[in-house]
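Below is one structure; the comments refer to it alone.
Every protein chain of the complex appears in place save one, which is left out.
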Amino acid sequence: MNSFGTKFRVTVFGESHGKTVGVNIDGCPPGIPLTEADLLPDLARRKSGARGTTPRQETDLPQIVTGVFNGFTTGAPLTVLFENANTRSGDYSNLVVQPRPGHADRVSAEKYKGFTDYRGGGHFSGRITLGLVAAGAVAKKILKGVKVSARILEIGGCTETEKFPEVIEAALQDEDSVGGIIECVAEGCRPGWGEPFFNSVESLIGHAVFSVPAVKGIEFGAGFRAARMRGSEHNDPIVDAAGTTATNHAGGINGGIANGNPIVFRVAVKPTSSIGAPQRTFNRETGKVEELVVHGRHDACIALRIPVIIEAVTAIVLADLALLHA
Amino acid sequence: MNSFGTKFRVTVFGESHGKTVGVNIDGCPPGIPLTEADLLPDLARRKSGARGTTPRQETDLPQIVTGVFNGFTTGAPLTVLFENANTRSGDYSNLVVQPRPGHADRVSAEKYKGFTDYRGGGHFSGRITLGLVAAGAVAKKILKGVKVSARILEIGGCTETEKFPEVIEAALQDEDSVGGIIECVAEGCRPGWGEPFFNSVESLIGHAVFSVPAVKGIEFGAGFRAARMRGSEHNDPIVDAAGTTATNHAGGINGGIANGNPIVFRVAVKPTSSIGAPQRTFNRETGKVEELVVHGRHDACIALRIPVIIEAVTAIVLADLALLHA
Amino acid sequence: MNSFGTKFRVTVFGESHGKTVGVNIDGCPPGIPLTEADLLPDLARRKSGARGTTPRQETDLPQIVTGVFNGFTTGAPLTVLFENANTRSGDYSNLVVQPRPGHADRVSAEKYKGFTDYRGGGHFSGRITLGLVAAGAVAKKILKGVKVSARILEIGGCTETEKFPEVIEAALQDEDSVGGIIECVAEGCRPGWGEPFFNSVESLIGHAVFSVPAVKGIEFGAGFRAARMRGSEHNDPIVDAAGTTATNHAGGINGGIANGNPIVFRVAVKPTSSIGAPQRTFNRETGKVEELVVHGRHDACIALRIPVIIEAVTAIVLADLALLHA
Partner (left out) sequence: MNSFGTKFRVTVFGESHGKTVGVNIDGCPPGIPLTEADLLPDLARRKSGARGTTPRQETDLPQIVTGVFNGFTTGAPLTVLFENANTRSGDYSNLVVQPRPGHADRVSAEKYKGFTDYRGGGHFSGRITLGLVAAGAVAKKILKGVKVSARILEIGGCTETEKFPEVIEAALQDEDSVGGIIECVAEGCRPGWGEPFFNSVESLIGHAVFSVPAVKGIEFGAGFRAARMRGSEHNDPIVDAAGTTATNHAGGINGGIANGNPIVFRVAVKPTSSIGAPQRTFNRETGKVEELVVHGRHDACIALRIPVIIEAVTAIVLADLALLHA
């Protein structure tokens, strides 16, 4: 299903090459100043444009069609719409016959019994994340005193920021793609947010982050490295009455509950599945494995556009927790 | 909150040193043969006993008190109870004053305003996973044709199985603890399970797995390694009409949807927080950072007991998906 | 919150005098033929036009902006929008100072701390039921073999259909309003739908029906009359292997579960709160009870427009049950 959240609930909808993509945000408190302009900075960060991102250019202008009156949220559900304009649907029709490796083409056709909108990935498109980013911008406004920020740590295995462009350029030359690793930090979360077991902070953030297309891993604090530490090294000594810890191997979460230190996690983003280089995969008409060349406009490094989306889903989770614990 | 699932819903309850821990399982179909004996094999795998696990010995005998009639599930909610017998509550009372590093002691006291049951971790105890394992055993019975199996890949950074005992022994000698990495594979999942975005298979399994105490990371398929691959390497070529892929870097999931290949993921388990070696942490009475020595009975390597719990939460997710997609 | 349903989930949004009202429908199976034209017959039944309904005329043309491709539902969320055109917002501004008796004016101002969109009732407007009717039309398409039909039993205490116009005319002459009673019947529901206790068929239909503005009561089968019967009279004798009953005092539901006989219930609709006749109520500026004359365009008998809305919410509940029990 396409909804998430208990008291701050986000519902996404739309297709890449349909009329509209959008988001409904229920549970937003009244009295928050909100205009379309407030959404633009985060939407701009998500946008393509850099070398290595898709040449498809969309204006991505949000329209807030419900839930705002006289410049303030009313407490009624917010709806934000984005029109799709720059679509080239001719690019995708052959993918029903020969589904792209690494894409949802095949599972989507199977799941929806052939009725899926296959154009540009349809409802599976990364374009649906526009709604997530819009909801995230609203969530950030609710989160007084909480700062959520994500940045790229690695691109294609390279950790030196200044070399990212050449890593991406090399992939582009080969009509190939690269993945990356993103780190997100949320500062200012109140100790006590989250629940033991099923609504642990890790569970909720993990749930939300894996909703973002191309994410294949998440680790909190020391994460996988923790599995190789001893307890004496991993345990974070508490150093004051506020619960500040000397280290933050726990990533700001103990027993599933925020401990007041920064929540820190890293996310693995796979390389974009859409590549121009020829690939071999099964052709349903011929019944044979054959070469496939994918045309269309794609991101060689989707990870470039993902930090703001990770921030958004994190802010959505934290806004829900903030409202639940108010 | 302590419930999880849509159509197959699991609710856990209890405290480590209270009367009872248990689980309620709603949505189990009628007509499944079920006795307490069916739960014992998985409960035995969770049990302590091996060197490196806690010396606390509990019989862990499940009592099914509702939902079964004449040896079959009725369709009404199942309730499984476990009595706590072997408790030594004297061990824990000082931890209110000087919370243990890496534990939920401090957040729990804060969240519950001093009313938390701090004995043995209370409701934060790993003992609550008894209910998860019982529910997992029921879920496995629902999952006809699906096989879920988890195993330890690493202990304390060591990947050679035969050396695990000496890694643990070394930690025990130092009154310290070690973490580990667990891999879980689910074979036989029907293509089409899961939903794009918020109920992706990764989101649901991630949510459930992070409910297990001590888990700090999860990655599907190639996971973090995928972030360092190119698309041409990562994309799994489809080789037949059934959707079988030559490689399985996607871990059996495309666009959030099961593709019919084995679902594969790895989980990072931190070293047990409870260690005997002295640690320095804040004392709320003296207002100073002071030495703390934790007495009590603990696991030097909780990862040893976790594979069956990971299987259980995975089976819980998959049983829900199987019933939702029936 | 503005969502309802488990597997077929409906989310409403919008304001009476804002840009848009609409609905999001998640969980609709793929492959259902659907165009805007399919929604028009039920939308027309909801429309004003008859003597006794508001003179506000809206085209109420639905736009399906997501979830349909090539004339069929795709399985992705449906979004249906309605533009608001014929709005006269000048009519309502004084109601903040002197809230109308029987309206949500006062509670809305209180709940939303003065940020509510008070124009035409804002999000509390009956206009939001456009989305319910659209979702109901989709739900009816899912419900193969189930027929849901509602009709007016009483207007202003009068049970003779041919006298309804004169009852309404008399109210109009007095610038007053009248209520009514509506009966809804759902035939063809599969025995076994619903759950004991919290998800009884009565609970779910009751929940949905009380979402419709102006509804103040519901009774199933013999309902309040049952409270005056003896068991020997009320019990419905089963007369065949299919479970057909000789009478239907239970309204097609035993123990919360559909028994295969027609589900029958009646709904009490209060008289429209908006009346032209002068009323006395508290003025927040003067601090006194003073006369209030409400201008604007209203329904003298909202019950005339409600049968199709009751059908819609009933179909929404039954479609969810049908999908859950598939």
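Letters A, B and C name the chains as they come in the text, with residue numbers starting at 1 for each one.
The rule is simple: a residue touches a chain if its C-beta (ideal position, glycine included) is under 8 Å from a C-beta of that chain, and two chains touch if they have at least 3 such contacts.
From a predicted model like this one, the values you see are computed outputs, not experimental measurements.
From the set B:K47, B:K111 or B:H207, the residue in touch with the chain omitted from the display is B:K111, counting the whole complex. In the complete assembly, the contact with the undisplayed chain comes from C:A277, out of C:A85, C:A277, C:V293 or C:A326. In the full complex, the hidden chain is touched by subunit C at residues 1-4, 12, 99-104, 106-108, 110-111, 121, 123-124, 128, 154, 156-157, 171, 174, 176-181, 191-192, 195-200, 202-204, 206-211, 213, 215-224, 226-241, 243, 245, 249-251, 254-259, 268-275, 277, 279-282, 284, 287, 289, 303.
For subunit B, the residues touching the absent chain in the complete assembly are 1-3, 9, 11-15, 18-22, 24, 26-27, 30-31, 65-67, 69, 72-79, 81, 111-117, 119, 122-123. Considering the complete assembly, subunit A touches the hidden chain via residues 6-7, 76, 196, 324, 326.
Just so we're on the same page, only the chains that are shown with their structure count from here on.
With centres computed from CA atoms alone, A is the chain lying nearest the middle of all the protein shown. Counting the residue numbers that touch the partner chain, subunit A and subunit B have more than half of them in common. Look at the CA centroids: the one farthest from the centroid of subunit B belongs to C. The centroid of the Cα atoms in subunit A and the matching centroid in subunit C are 37 Å apart. Averaged C-alpha coordinates give centres for subunit B and subunit C that are 45 Å from one another. Shared interface positions of subunit C, defined as residues touching 2 or more other chains, are 76.
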